[in-house]
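Here the complex is missing a single protein chain, while all its other protein chains stay put.
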Amino acid sequence: MWFIAEDLINGILMGAIYGLTALGLTVIFGVLKVINFAHGSLLMVGMFVAYWAVTLSGLHPYLALILVIPIMFFFGYYLQDIVIKPIFKAEKDVREPITVIIVTTGLWYILDNLTLLIFGPQYRNIQDNPLRGKMLEIGGMFISVPKLWGFSAAILTALAIYWFLQRTRMGRAIRATSLDRDAASLMGIKQYKVYNIAFGIGTAAAGIAGVTLVPFYNVFPSVGVLFDIKGFIIVVLGGLGSISGAILGGMIIGVIESVGPQFMTATWTEGIVYALFLLVLFVKPSGLFGVRYDW
Amino acid sequence: MTRENFQKLSAALLLIVSFGLPLVLRSPTYLHILILLYLYAYLTTSWNLVGGFAGVLPLGHAAFFGIGAYTSTVLFLQYGISPWIGMVLGGIMASIVGVIIGLPTFKMRGAYFALATIAFGEGMRVMVENIDYLGPFNLNGPRGLQIPPLNVGLANLMFVNKEPYYYIILIMLIAVLMLTYTISCSKLGYYLNAGGEEPEAAKALGVNVARCKLIAMAMSSFLTALAGVFYAQLTLFIHPKSVISLDLSFEIAFIALIGGRGSIAGPVLGALLLRPVSDFSRIYFGHILPGLHLIIFGTVLILVMIFQPRGLQEPLTKAYHRLLDRLTEKPTEKE
Partner (left out) sequence: MKERSIGRKVYVCVLAFAFVCSMAFLADRPALAQPKAVKVGNILPLSGPSASVGQQNRYAQDMAIEEINAAGGIKSLGGAKITMLYSDSESKPEKGVAEAERLINTEKVHVLTGCWNSAVTYPTTAVAERYGTPFIVPVSVADKITEQGFKTVFRIAAKDSWWTRDQFVFLSDLQKEFNAKVSTLAFVYENGDWGKGFAGGWKKLAEKGGYKVLLDEPYPSTATDMSPLVQKIKRANPDVLLLVSNAADAILLTNTMAEYKVKPKAIIASGGGHADPSFLKAVGKNGQYLFDIVEWETDVNKPGVKEINQKFKSKYDYNLAGESVDAYIAMYVMADALERAKSLDPKAIRDALAKTKLTKGPAMIASYDAIEFDETGQNKYAALVMVQINDIGKGMERISVWPKGARRAGYKPLFPVPVR
């Protein structure tokens, strides 16, 4: 039974990466109170940007972050500004604008299929990148090096966002708006600017997640769909708006996915994840680490 | 002519036209497209009972569709039970499941509710995909169930031509619209409306909001299951990804939202508009550039939401009333 340790480690590492993909989602949800169904597509865009950055420049994949983070941030910023803000303005007095969900779904269709149109459906891989296929062998256990990098990137990003929210002025503005947006704007905080920045941060996080996946994953237009639902489950599990919740929620899912199949088929593990999701929703809907916001 | 008479006349005209259409237009393609259109209008109107009247956003209705389809198909294939009976049984099963889902989820707010329904829908799909046999019933997992086209006829809800299907779904649609109208004018309708908009105030007035929502859910899931049976008998093949799909749940919800949920005409209008757009762009553009039709569909979704977040029924209803004013006498001031 000792080999469970190997699975556990893999689950934690992969889980942190899942958490990273969900990080952007939880920030956007926590601040804008909006389920962003285009999140998987943003992840996919991040992967494509990372892929092209690395292929064209031959850089180490993690160095591509220099390009990916700003590109994704501004992409998210302007996406929110141009496409989503008008809806918020139209539904000013609605607490949770449901129409935004439709808009993000429309965005999802557009982004995925535009990418399909431009780049074609084939599966791309970065063949000779320094991280590919590298494994650490410790005492008979195999640990994936790209996943270790991903794990570190996830923790660092989570810490960075946390620091940003706690220590900077804009961060405090964001937190204020997420707690009570009317009071915040009465205090002079520009509500829509906060939204734009939050969306930008969320998208940049998706971009970083893309970079961590690119060394060992396939890049193709519908790749985002695979991570989409998982992202929502993690976000609810961890607590909407909670950063530590996203990472820890991701790890829980990762561990279930890694350890579960040793005792049953992988297809049932999928079912267990959904069952756990529903359990949390019923027992503690604010999530494992969430704060009870006034929804 | 008075406004009331005019409305009655136009309703009658609409009925005559829709019933007479198959006699004039013989093309099976056209009939098939209309059948699917009516099916979606039916589905969105049923969804509206929960998504519109009760004010929440259920995104897992495909589960009920699938329950209906699978119940009647399994009973038909294994025990030779007629799909009409299958409809009733499937509907009942779906209602029970709907209430079970509703009990815990209606306590949740907006986004959580939506996510919970997605999880139920997907969870059901995963379950059906993994199970080959549920007790004595053969579900055949991902390979799906196929209904051989023998013993056609009304008793088995199977026909060679499209016309019978057309009439059945048209009657179902009219029935569901009338049901919705009746509910909206009834106490239940008002309770639901109040519960959706201002739950605290409603509760303070003594309305049992939770019970009303559950009733609405039970009705909505029952009706959706009936559509599932119809679909199974139309295409004669079902498998989890086609009848319990997230795409279907989303499509139903979005058509209703774009048409205008909470209103009676909204979902039908939404179906009337969006289905042709989705079909048309697939037919004309689907083969030129892959995925172009989905890009167009997504763009239409976004544009409509930006300019008409309450749904298209709002401007259209206003235009319709302006037309009425011009064509009919103004009602004499009585009130």
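When the chains are written out, they are named A and B in that same order, and each has its own residue count from 1.
FYI, contacts are C-beta pairs under 8 Å (C-beta built on N, C-alpha and C of every residue); 3 or more make two chains touch, one makes a residue touch a chain.
Source: prediction; values computed, not measured.
J.: Pick from B:F19, B:F137 or B:F280: which residue touches the chain that isn't shown?
T.: That would be B:F280, which touches the missing chain.
J.: For the chain that's not shown, point to the residue among B:G55, B:G110 or B:G291 touching it.
T.: Missing-chain contact among the listed residues: B:G291.
J.: Touching the absent chain: which residues on subunit B qualify?
T.: For subunit B, the residues touching the absent chain are 25, 27-30, 32-33, 36, 129-130, 141-144, 146, 148-149, 160, 231, 235-237, 239, 241-242, 247, 272-274, 276-277, 279-284, 286-287, 290-291, 293-294, 299-300, 303-304, 306-307, 312.
J.: By the contact definition given up top, give the residues of subunit A that touch the hidden chain.
T.: 3, 6-7, 10-11, 14, 18, 113, 116, 120-125, 127, 133, 135, 142, 144, 216-218, 220-222, 225-227, 230, 254, 257-262, 265-267, 269-270
Basically, only the chains that are shown with their structure count from here on.
J.: Report the inter-chain centroid distance for subunit A and subunit B in whole angstrom, where each centroid is the mean of the CA atoms.
T.: 33
J.: Considering only the defined contacts, which subunit A positions touch subunit B in the complex?
T.: So the residues of subunit A in touch with subunit B come to 29, 33-35, 83, 86-87, 90-91, 95-103, 105-110, 112-114, 116-117, 121, 229, 232-233, 236, 240, 265, 267-268, 270-271, 274-275, 277-278, 281-282, 285, 295.
J.: Looking at the complex, which residues from subunit B come into contact with subunit A?
T.: Answer in residue numbers: 57, 104-105, 108-112, 114-116, 118-120, 122-123, 126-127, 129-130, 246, 250, 254, 257-258, 289-292, 294-295, 297-302, 305-306, 309.
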